[in-house]
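The complex is shown incomplete by one protein chain, all other protein chains being positioned as in the whole.
In order of appearance the chains are A, B and C, and numbering begins at 1 in each one.
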Amino acid sequence: MPSTDKRAPAPVVELASTQRQELLYWLKLDRALETRLANMLRQGKVPGGLYRGLGQEAISVGSAYALGPGDWFAPVIRNIGTCLVRGIEPRLIMSQHMGRSLPAGGRDTGTHLGFLDKGMVSTISPLGGLVSVMAGVALGFKMRGERKVALTYSGDGQTSTGSWHEGVNFAAAQTLPFVLIVENNGWAYSTPVKRQTRLTDLADRARAYGIPGVVVDGNDVEAVHAVTRQAIERAREGGGPTMIEAKTFRRLGHSEHDDPRRYVPAEDFARWEKNDPIDRYEKRLIEEGVTTREGIASLDARIEVELDQAQAWAEAVPLPGPETLTRGIYAEG
Amino acid sequence: MPSTDKRAPAPVVELASTQRQELLYWLKLDRALETRLANMLRQGKVPGGLYRGLGQEAISVGSAYALGPGDWFAPVIRNIGTCLVRGIEPRLIMSQHMGRSLPAGGRDTGTHLGFLDKGMVSTISPLGGLVSVMAGVALGFKMRGERKVALTYSGDGQTSTGSWHEGVNFAAAQTLPFVLIVENNGWAYSTPVKRQTRLTDLADRARAYGIPGVVVDGNDVEAVHAVTRQAIERAREGGGPTMIEAKTFRRLGHSEHDDPRRYVPAEDFARWEKNDPIDRYEKRLIEEGVTTREGIASLDARIEVELDQAQAWAEAVPLPGPETLTRGIYAEG
Amino acid sequence: MALMTYLEAIRQGMWEEMEKDERVFLLGEDIGVYGGAFKVTAGFLEKFGETRVIDTPISEAAIVGAAMGAALNGMRPVAEMQFIDFIACAFDQLTHMVSSTHWRWGAPVPMVVRGPCGGGVHGGPFHSQNMEAYFFHTPGLKIVEPATAYDAKGLIKAAIRDDDPVLYFEHKYLYRRIKEEVPDHDYVVPIGKAALRREGTDVSVITYGSMVHTALESATGLEAEGVQVEVVDLRTLLPLDEEAILASAAKTGKIVVLHEDRRRGGIGGEISAIITEKAFEYLDGPVVRVASLDTPVPYSPPLEEAFMPNAAKLTKAIKELVNY
Partner (left out) sequence: MALMTYLEAIRQGMWEEMEKDERVFLLGEDIGVYGGAFKVTAGFLEKFGETRVIDTPISEAAIVGAAMGAALNGMRPVAEMQFIDFIACAFDQLTHMVSSTHWRWGAPVPMVVRGPCGGGVHGGPFHSQNMEAYFFHTPGLKIVEPATAYDAKGLIKAAIRDDDPVLYFEHKYLYRRIKEEVPDHDYVVPIGKAALRREGTDVSVITYGSMVHTALESATGLEAEGVQVEVVDLRTLLPLDEEAILASAAKTGKIVVLHEDRRRGGIGGEISAIITEKAFEYLDGPVVRVASLDTPVPYSPPLEEAFMPNAAKLTKAIKELVNY
């Protein structure tokens, strides 16, 4: 097993000011979009559920930002930020949540989206199975000798599933160019990590597969970016998979319908609110002269305009017609 | 995670001479029975397959010998020795292999045996699922506050299955009185451990669950007994599960129909033959004055007589009648 | 007697069994503090404690496996699947391990696996399925699906007391939508017995679960048009109450098999085949199936509407059959 220390400091990655501004934009766009989706849900515009990643945006954004052209990825339910960074437009995420005919015929729920041309594989509800699918994507790269990487995400809870184990072990046994981000937000629905497993650090799960397991502050977007980039580089060089545990906290309920105050200690909310990844990053960028209060205000305004337009577009997309339902069961025949 | 060193020397367990003689008897009975089953297979008396544990007997026998009254256990295919130590008679193992109406109606194959009154749970072919079943047995003990333990086995290959992961994690998360012996015999059918996983020590899998993982020389019956006893005691005291990796070697094919010389390096056979657990134990017991060459010869003779009788009994058991087939699908109604 | 919902009836049935028999316990994801995704087990942790109300890791195969082990070891576990769709993750455990145990070596496995099934709530492809057809082929399992609050209580109690593994499918659409007077006292609804919900002479609708209500709606509507529809609620899907099915078939000679599950490979095929095999001489027309379309369960409301059977679609099928 590589002798990676799971708490080794994240490698330093030099980011240009424009890149850091981009990161801030994605973080804020992610949050604003999810906030808007929550409003749309309340207005009855989203027929199903909504799963938000409030306070976890740095994980989606930081990791996605480390991907290169041609790399593939598969978000799970709290990774709308990943989709955004990889070029999935907010309007499509909205219309999908609304059950509209675009982008995918209204067939599946909000975050179950995939786009082959963007290398984005759709998650499904049953947890665990996506890991081996993304290992298979990585296998495709390896077989063809392409220096590309497949990256996916898992919650803390998902690590208990059998499919998850098989997938990680498969990727490790085959030394595949594969990166797994384990988002440890403390909870799986109402179940705290301590009921899921006896571990404190989920990164220790990596030890069962002989691959590096790294812990990172999931609320530090640049740290997430740096460790992901390192893992991606290792994978590209043929060094096999890495598991990254990003520590964070689920600041809302499991879904928008759920009130977490019933089972999550109140002080945790307070503590983690103070550790907000966007507040932290804004502060840092202001301190380091990358942006200003005014710059941020105009960024916010720009995002609202973008989302107004996106929403207008999404609301104009028609619902799918019943006659479409039986189409496309097969690709052929 | 308990700070157990995976290679800590096995604790010293004082065994009386009679106990050591008993261990030798079980080892030799196991081997003689399996040898006889192989002959019966060649004679066409066993309609299905045969899976032998030649050279692995010390694991079955040493671990089973550590169980107390009322403890439950579930052997897998190479654990006939476990059955013997726990009171399953050779004649029943024979008649089961022969598809006879006793002990279980000829319904399932040779090692798929269970006896509720002996706390023996039947394995089935699909690997992995037995782990959580035995965790459930342990859960029963824990719920009722009984100081009893559930013990089961897994091969190296089985550790790759999703069910195995779920079962071990469940037992760990619930701090159950559960002991898992991972028999690392180097091979899963034709697949070497290095294709199964990137690990050298399968005991490292335990780190993913926050439970102790211990390595033991699987060809040393007293060492296996000692570490198992320690694990059982820990479990009885409420300390939760232990995973024991017993290192050994599969000296025959996967099944009796398989020729392993096609894929296993020849030198491995030679090396491990010299490390035979029965030869080693005989030598040791003779050296330590517990038995003599003559004592061993008469033990062998006694075993042959026992097995002659067992075989005669088994061969006299009728095949099941077709009318029995549909009985007992349900326990009720 | 108390007026209660389908959901409350399930709760009460489990509650009573847990009070009565300390071998009974619950395990599943988020069933403790949270009381389950649908609150079916709300209050159980407070009443029965952590030992008997166990929040598990997300591990359906282990939940089922552990339930079986505990059952072998003298307990009577009731395992919850958060949504019944996830029972797919325990497919090997149920169809190979659990189901075969008694037949293979004589050990009874008294356990229940229960969970919310069915569509109509815009849950999308993985929170809306009906899974009975996948388990119906396996010897050794029993499957029940109540349509009423009375049966919900009586069947969960019967399932818990049964010495065999019982899959108990509860329709999430019914949870809070139907209410009836349910006896406070101890009763069971026997496993294996269908209920005649409505007598009729012209055509029989054989159905179960939430579709019983759809069938009754159609039947009421058709009465006005002079068509007498008989409605058989199977209640137990495995073992099927063939007697009840064949009796109704012999009586009306015209049969519609109705289920919310997809058509192809749904249990309607088996029911149709049994009727044809055993009551052919009574048939005055083809056995007709009304079921969902052969697609995953769609998310978007107009699609889900088109996907699922409803009273209008059933009425149309009945009329065609009556005029056959």
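Operating definition for what follows: contacts are C-beta pairs under 8 Å (C-beta built on N, C-alpha and C of every residue); 3 or more make two chains touch, one makes a residue touch a chain.
A quick note: this is a predicted structure, and the numbers were derived from the prediction, not measured.
A.B. asks: Among A:Val133, A:Leu151, A:Leu180 or A:Ala235, which residue is in contact with the omitted chain in the full complex?
C.D. replies: A:Val133
A.B. asks: Of C:Arg11, C:Arg76, C:Arg235 or C:Arg289, which residue touches the hidden chain?
C.D. replies: The missing chain is touched by C:Arg289.
A.B. asks: For the chain left out of this view, which of C:Asp163, C:Glu217 or C:Glu270 touches it?
C.D. replies: With C:Asp163, C:Glu217 or C:Glu270 as choices, the missing chain is touched by C:Glu270.
A.B. asks: Just to verify: which one of B:Thr82, B:Ser132 or B:Thr161 makes contact with the chain not shown?
C.D. replies: B:Thr161
A.B. asks: If the hidden chain were put back, which residues of subunit B would touch it?
C.D. replies: Given the touch definition above, subunit B has residues 47-48, 99-101, 105-109, 112, 124-128, 157-158, 160-163, 188-191, 195-197, 262-263, 319-322, 324-326, 329 touching the missing chain.
A.B. asks: Mind pulling the subunit A residues that touch the left-out chain?
C.D. replies: 72, 104, 107-108, 112-116, 121-122, 124-126, 128-141, 143-144, 150, 162-163, 166-167, 169-170, 173-174, 328-333
A.B. asks: I need the residue numbers on subunit C that touch the omitted chain, in ascending order.
C.D. replies: Listed in rising order, the touching residues are 85, 88-89, 91-92, 95-96, 99-100, 103-104, 125-126, 133-134, 136-140, 262, 264-274, 276-278, 280, 283, 285-289, 294-296.
Throughout what follows, only the chains that are shown with their structure count from here on.
A.B. asks: Looking at every pair of chains, which has the largest contact count?
C.D. replies: Looking at every pair of chains, the most contacts join B-C.
A.B. asks: Return the distance between the CA-based centres of subunit A and subunit C, expressed in whole Å.
C.D. replies: 37
A.B. asks: What is the distance in Å between the mean C-alpha positions of subunit A and subunit B?
C.D. replies: The mean C-alpha positions of subunit A and subunit B differ by 44 Å.
A.B. asks: Which residues of subunit A are in contact with two or more other chains?
C.D. replies: 128, 160-163, 195-197
A.B. asks: Which parts of subunit C, given as residue numbers and ranges, touch two or more other chains?
C.D. replies: 56-57, 59, 61-62
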